[in-house]
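Removed from the display is one protein chain of the complex; every other protein chain stays in position.
Going in written order, the chains are labelled A and B, and every chain counts its residues from 1.
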Amino acid sequence: MKPVAFEYCRPDTMEETMELLAEFGSDASIISGGLSLGAMLNMRLVRPVALIDINHLSELADIEIGDANATTGALVRQATAMNSPGVVSGVPLLAKALPWTGHYQTRSRGTLGGSVAHADPSAEIPLILVTLGGVVKLQSPGAARDVPAREFFHGLLTTDRRADEMITELTWPLRRDNTGYAFEELAQRHGDFAITAVAAEVVVANDGDIIDLSLGLGGVEDRPIVANTSAFLGKPATEETAREIAEMVAETIDPMIDLQANADYRRQLVRVLGARVLSAAFVDATAATEVA
Amino acid sequence: MSGKETIERWVGARYPRKEDAALLTGNARFIDDMEPVAGIRHAAILRSEHPHARIISIDTSKAEALPGVRGIITGADIAQTIAPIPSAVRVPIKFYPIAIDKVRYVGEPVAVVVAENRYIAEDAVELIEPVYEELPATADPETAMAENASLLHDDVGSNIVHHRTFRYGDPETAFERADKIVRLSWRYPRYASTPMETYGLVANFESQPDRYTIWSNFQGPFILHALMTGALGVPGNRLRLITSPHSGGSFGIKQAMFPYMVLLAASSRILGCPVKWIEDRLEHLTASSSAADRADGVEAAFASDGELLGLKFDNIVNVGAFVRAPEPASVYRMHSASNGCYSVRNIAVENRLVVTNTTPIGLNRGYGGPQFYYALERVMDAGAKELSIDPAEIRRRNFIRAEEFPYKAPAGATYDAGDYEAGLEQALELAEYEDLKLAREQARANGKLFGIGMAAGVEPSGSNMAYVTLAQTPEERAKAGGRSGGLGTATVSVDPSGSVTAKTVSTPAGQGHQTVAAQVVADALGMRPDQIDVITEVDTLTSAWSLASGNYANRFSAVVIGAIADAAEKVAKKIKLIAAENLEVAPEDIELVGGNAQVVGVPEKALPVRRVAAQTHWHPAGLPKAMEPGLFETTIMNPEMLDAPDDQDRVGSAVTFGYVFDLAAIEIDRETGEIEIKKYVSVHDVGNVLNEIVVEGQIYGGFAHGLAGALLEEFVYDAGANPQAGTFADYLCITAPEVPELTIGHFNTPSPHNALGAKGMGDGSSMLAPTAIANAAADALGTFDVELPLTLNKNWAAANGLPYQRAGAAKAKVGDGPREALASKGGLNGEGSVELSASPADVWKLLLDPETLAAVVPGCDKLTQVSEDSFTAEVTIGVAGIKGVYNARIDLRDKVEGESVRLIGKASGALGFGQGEGSVVLERIDDNCTRISYNYNANVGGKVATVGQRMLGTVTKLLISQFFRGFDRRLKSGNANDKSSGSIFRRLFARRAR
Partner (left out) sequence: MLRIKPDQKQRVTLVVNGTEVSGFAEPRLLLTDFLRHELGMYGTHVGCEHGVCGACTIIIDGVATRSCLRYAVQCEGMELKTVEGLADRDGTLNTLQKAFNENGALQCGFCTAGILMSATKFLQENPKPDREDVRDMLSGHICRCTGYEQIVRAILQASGQ
C-alpha cells in the first residue's frame, strides 16, 4: 500500500498555489489534513502527478467571527474549530457535530475545508454547512467565486470545484435570535461514517410557531441534502410537529444502499432521528427565545 | 540474605509482565523491524481480482523493464521449482501457494515482484498484464454443493471435498424416545481476529549446502514445517524457520502464512537474493485467513423434563478455495467434545467441507468453537423455550456432575476436572438473574425488546495432533500408520556466569509466556522472575521443538508450562545435589530460597545458587560422582491422554478442558435496531491461575472478539464472490466504545493433567459470546431465526418483521427456497425510468446507434462496433480523482424492434472490473415522449469493490443517470450526428471528476 510516484509541491503563498493549479489542473491533488486523501493515495485509488501541500498557507488557518457570519479558512483543523469559543457560541450546530467527526486523533489534523472538498455523503461538516446555508469560497488562477453550499455538493465525492480551483474559505451564518439547533447521527461504530446524520436549525416565534426551519440529512443520499419542509412553517414547534415533519421527509428521500444499510432503514432513521433532532432544536430555540 | 525471609511463590501472583518494558518503549523487535541478512530485496504480490478464472497468459515484460525490479515470478516458475503443498484430505487438489492455471479466489497470488523497495515493487505489480477467461463463481457453500455447480477443482468432480458421518451411542433410539425434537439451521458468518501486525517474513536461499532460512512471525504449529519441506523438496534440516522475538497478535491467523513462506522461499531461490515480504492490510483483509463461515443445522432430542437425550449435528463448512492444512481440523477440534458440558451420550455428526471461490480458512481464536457452540447452546436455549423450562435450569439438569470427573465424553475426550453447575450458579448470582428476569418482564410490559441469553462450554486446550486424522476413516488411518500426541518442549539452562535462561519454543503473540515461564522457573530455583530470561522464539536448527510446537489451542498453560516446570525441576534437583555435597547434608535437606541453596531450618548454612550452578561449568571434577557437567535441561513431554483415535472414531483431543459460562442481557431498540448490552457476565474455570493479569487479559480479549463476531465483523462476499470488506473502513473491528462492562467470575478446579493444576485458556468468550448474544437476541425478538452479525439494520428489520439482506451479500436468508444454479449474479441492483423527448422509434434508433452510444456512455473515449450487436469501448471513469481507464464490451441481446433490448456489459481496468446486465423497455407516451424503463444487475470486482464498497452503489446510479441525461440531451439536440452534446457531457464529467 504505497502511493504512486508524484511531484511534491509546497507553496508558501496563494499566488504560488494558483501557479501550480494552472500548471497541473486535474493532475494535481490538494492535500491539507490528508485524512481521506492520504488513504486514497496509499491505496492508489488517487494517482496524482503532483501533490500540492497547502499546509504552509497560514492565511487559510484563521477563524473569524463577523457580524452575520463566521468564516473559517480551509486549513482550520476540526479540533481547533471544535474548541474555538467563537464557533461554540456563534455556530453551535457545527460545534455539536464536530465531536462526531472521526476521532480525537483525526480531528487534530483533519481540516474543515478538506472534509468539504472530499464530499463524503455521510460527513458531518458538509452536512452542517448545507443545513446552515453556508458558502464555499473557491479560488482559481483567474478568479474567485462563492458557491452556496447547497449547490456545491453534486454527489458522492463530487463537487462543484473545478480542477483548477481550491477551497479557501467556508462561511457559516451565525446564530440568530430565537434559533435552536440539534444534531444526531447513528453509525455502526462510534466515529464511523454515519448511516444517517440529521442536523436542524429552527427559528421559533415568541408564540411558539415555527418561523424558519432547515433540516439537513447526511448519509442518506449521495450528498448532504436539506429537506423541503416549507409546508410546516407557521406550525407549532412541538414534538408532534417534529414527528410529522420527519414522517413526511422520510417519504420524499431516495436513500442509498450499502453494506451497512438498505433504503428502508435509512428512511426509518430519518423518521426517528429527524423527530428527535427537531424536537431538541425546538426546545433549544424556545430556551433561546426565553433568554431573549 | 536473612533466614527470616518468607518463601515467596511467584506462580499465581499478580506479577506485571516482563515483556512490557520493551513494548512500551519501542524496543521490542517485530518481523518488520529486523534485517537478519544483508542484501534484502522487497516483494509485492499481484493478486487475482477475479474470483474464478482461467489464466490465459501473463505478460510481465513491462514490469520487468522497470528500473529497480529484480525479477518477477509467476505460477509457471513456481510449479517448476516446488511440489504442491500436501493436504490433510485425500482429494486430488493441487495446492500451490500461487495460481498456476486458474485463479480461484479474489486475492490469490498470481505473480511475485521482487524489487529494490516495496514502492517500486508495487509500481511493477501494476505493469503486469494477466489475461483471464472468467468462470462462474460463488462464495456460497450451498450453491457450490449444487449438482450443476461450476467446479473449483475439476479432478475432484465435486465441490464437496470431504464428507464423513459419525455416530456415538444410539442417536436413532434417542430421537425416537424424545418428547420434543428441536431443529435449528442458520448461517454462521465468516470473520477473523485480524491481528494488528500482518504477516511478515524474510526468506533466504543459500547454496553449498542448499538451505532455506525463513525469518517470520509464523505462529506454528510446526507440523506445518513438514508440509513446507515437502513442497520445497528438502529434508527438514534444510528448511530453517526462525521466528521473530515479538509477534503483533495472531489468534490463529498467523498459522495460515505458511504457503507464503513457501512462495517467498522459492522466489528467493529463483532470484538468488533474500526477499522480504510484509503483507499490507488490504492483502491481509482479502487474502490471509479467517474462521469458516458455515451453513449448519442441529437437532436435539429432549425428554419432557428437559433431559437432553440425543444430538444430531449437520455441519457444512465453507473451507474456501483450497483445503489448506490443517483443515478440515476446524470442524474436528470440538468433535470429541460434541456433548459440550452435558452428559448426553447419543450423538450423530455429519461433516461436509465445501470449496467455494473465497479465501481459504484456517485457525482463528476459538477454532471451530464459536460455530460448534452456536449449534449446541442455541438449541439448548430453544429446547428450554419449547419445553417451558428456564434456560439455566435445563442446563443444570443436563450438566456432567462434579463428582463424575475425570469424565470420558462419548466421542473420546477426557474432561480432566470441572464443576459446571458451580460455574452456572456463580454466573446467575453475579448477574442477579432473578432480578434480571423481573427487569425483562417490566421491560416487555413497556413494549421493550429485552432478552436474556446464556451459553456454557468446555474449552479444550493442548491439542492432540491426531484429532485431524478423524478426517480419515478408521481404515484409512490404519493404512496410513499411527498418529498421536502433542509434544511440549522446554529447556532451562544456567550459563557459566550463573544466569538462568528458559526456552519455551512457544512463539507467543502477546500471551505473556515470558512472564509466566519466569514465574515457574523462579519458583523452582528460588529466584525472582526478573532474574530469569525467557526466550520464546523458535529456531528449528537450534531449538528443542516438535510437531506440536507453536502457539495455538491454548496449549501454553495446558502443556508447555508442564515441560517448563519439569525442566526447571531437573535443574533444581541438580543444584540441590551439588549443594548437598558441598554443605555435607542430604539432598532432601536442601531448599532453594531467595537465590540460595540452603539447609532446611538452617538458613545460615547456604550457598548462592549462582555459584553452585557455575560449578557445573567451572569445576566439573568437583561435582558429585556420575553427575553430568553443565546445566542444560530439556524436557520433551507428551501428555498421556493424547492417544491415537480408536476404531470407533473416539479420540482424546486435548489435555485440559476449562469451562466458561456466559450470560448476556440485552435490549434492542425497536426504532433503530441498536443493541444495548445491559449486563454481561462471564465465569471461568481455568484451573489454577498462573498469573492473574495474564488470565484477566485473555478473558477480556476473548470477550471482545466474541462480541465483535456477534455484532460487527463479517467478511462479506457479493453473489459473484467478490469480497466487500477489504479495508478497516468496511471490516468493522470492534473498538472501545462498543465493548460494554464485563463482570468476570472465577472458580478453579485444578487439572490433574498438568503439573501446576492449570488448564489452558484464551479462547474463552470468543467461543460463547456470539451464542450468548444470539440467544439474548432470540429471546428479545421472540424467534429462533437469528443471524450474526447483529447489525443495526438487521436488528431493526427483525424487530419489525421486515425482510433484510445485506446489500451484495452472497448468502440468502435461512428459510429461502433452493438457490438458483451457480452463476455470477451481481450484488448491485437497481431500476428506474426516464422520459425522453422523442418517439419510441427515434429513441430506438438512437439507442442502438454507435455514434450516440459513444457520445453518451459516460467517459467514453472510443467506441467500436464489432458486429451488429456487439461494441467495444474505452471508457474513462473518474469520481473524486479516482480515475481509471476501462476496456468495455457491450452486447445486445433479445432485441424486440422498438420495444425492448437486453444489454450485457463487461468492463475491466486497473482499478477493477465490472459486469452487468440490464434490460431496457420503451413505452410510448406520445409522439414526442417515450418512457424508458430499465433495470440492471451489476457485479463489480477488483480493487474498487474491495476497498471502495461504500462507493459502488452510488457510483452506479451516478453513471446510469449520466447516461440517460446525456441521451436525453442528445435527443433534444435533434441531430444524431452532432457530437457536441456528448463532448459537452464529457467535459462536464471530467470537470466533476476532481
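Note that in this section contacts are C-beta pairs under 8 Å (C-beta built on N, C-alpha and C of every residue); 3 or more make two chains touch, one makes a residue touch a chain.
Bear in mind the structure is a predicted one, so any value in this text is a computation, not a measurement.
Touching the missing chain, out of A:105, A:206, A:228 or A:252, is residue A:105. In the complete complex, the hidden chain is touched by one of A:1, A:88 or A:147, namely A:1. Screening B:246, B:378 or B:943 against the full complex identifies B:246 as the residue touching the chain left out.
Shown as candidates are B:87, B:159, B:193 or B:243; the residue that touches the absent chain is B:193.
Counting over the whole complex, chain B has residues 16-17, 19-30, 32-33, 119, 193-197, 246-251, 280-281, 509-512, 693-694, 696-697, 700-705, 727-729, 733, 735-737, 739, 742 touching the chain that is not drawn. Residue positions on chain A in contact with the hidden chain: 1-13, 16, 34-35, 38-39, 42-43, 51, 53, 55, 77, 99, 102-106, 108-109, 189-191, in rising order.
Methods note: only the chains that are shown with their structure count from here on.
Taking each chain's centre as the average of its CA atoms, chain A and chain B sit 38 Å apart.
Residues 118-119, 122-123, 126, 280-282, 671-674, 712, 716, 724-725, 727, 729-730, 732, 734-735, 737-738, 791-793, 796-797, 802, 804, 806-808, 879-883, 911, 943-944, 947-955, 957-958, 990-994 of chain B are the ones touching chain A in the complex. Residue ranges on chain A touching chain B, taken from their complex, read 1-2, 4-5, 26, 29, 39-40, 43-48, 117-119, 121, 154-159, 161-163, 186, 188-193, 195, 222, 256-262, 264-265, 268-269, 272.
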